[in-house]
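Omission of a single protein chain aside, the complex is shown with its protein chains in their original locations.
Up next, chain A:
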């Protein structure tokens, strides 16, 4: 499924950088667009800045972090000048987030029903009974059996998979234009993972919500995304449609990640491939991947590679000297 290219993006970031404590860069000059009804995936190792990027969309960064950039637009609101009040108004209707561990996303001492009702604080005029009906409908939409009974349940009485469904229902109650999912299935069993991914895809198809999903699991990304951005050391190093990224990865880092994916290694290989070394601190001179790259040349060490567009495919970009030649 190709993205509707003409619609105004829900999320439009240009040259966004996030720095911790004024010194440690975590995200460096990221350009990212998510259009309505599109599922965009971000992959990369831990420490690549994926979560920082996701948290920055909702203004969830810690106080020590500072965000700069040329342009940052969420659902038509300029986020670079947004104050606390604006952010609060955007959380929910503009974008909602689901987290990796559903067990810690809820308060342990209140019932599911109470916590979901609380989310509807904006609708002061609505009667409690009506809110209850909306909540039950939302729980039913995400496939929770006996939704009325679950209102009285406490989070510990539900399994991880069920709670992640409740978290998705909670996010959708506020009818967001963008759903941000930070490793939504990492804490779940494969059987539940398949169900949650299926649910997210269905919600995109029926409710038209755009999804920004972060995962280090290539299978998850392949399963639901339309477009993929590969992050390394705070930068997006390659971006394209899911077919392009999985069929013709251009950047050596993307290729190395694919080579390590256990499901892609032919059975019988008795040595499994690794990427030697660790993700460096972002913001060095030259290419960030040069230290671990098998194709490293002299120019890679001295000069940062430009963001280049593939000649054959204008939607395929990568940040590598070799992709130019």
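Everything that follows uses one rule, which is that a residue touches a chain if its C-beta (ideal position, glycine included) is under 8 Å from a C-beta of that chain, and two chains touch if they have at least 3 such contacts; residues count from 1.
One rule holds in what follows: contacts and distances are computed from a predicted model.
Taking the options "Sulfite reductase hemoprotein subunit", "Sarcosine oxidase subunit beta", "Transporter" or "Peptide/nickel transport system ATP-binding protein" in turn, only "Peptide/nickel transport system ATP-binding protein" matches the UniProt protein name of the chain that is not displayed.
Only one residue in the set A:10, A:229 or A:242 touches the chain that does not appear here, and it is A:242.
The residue touching the chain not shown here, chosen from A:81, A:128 or A:191, is A:191.
In the full complex, chain A touches the hidden chain at residues 45-47, 159-162, 186, 189-195, 197-198, 216-225, 242-243, 246-249, 255-258, 260-267, 269-275, 278.
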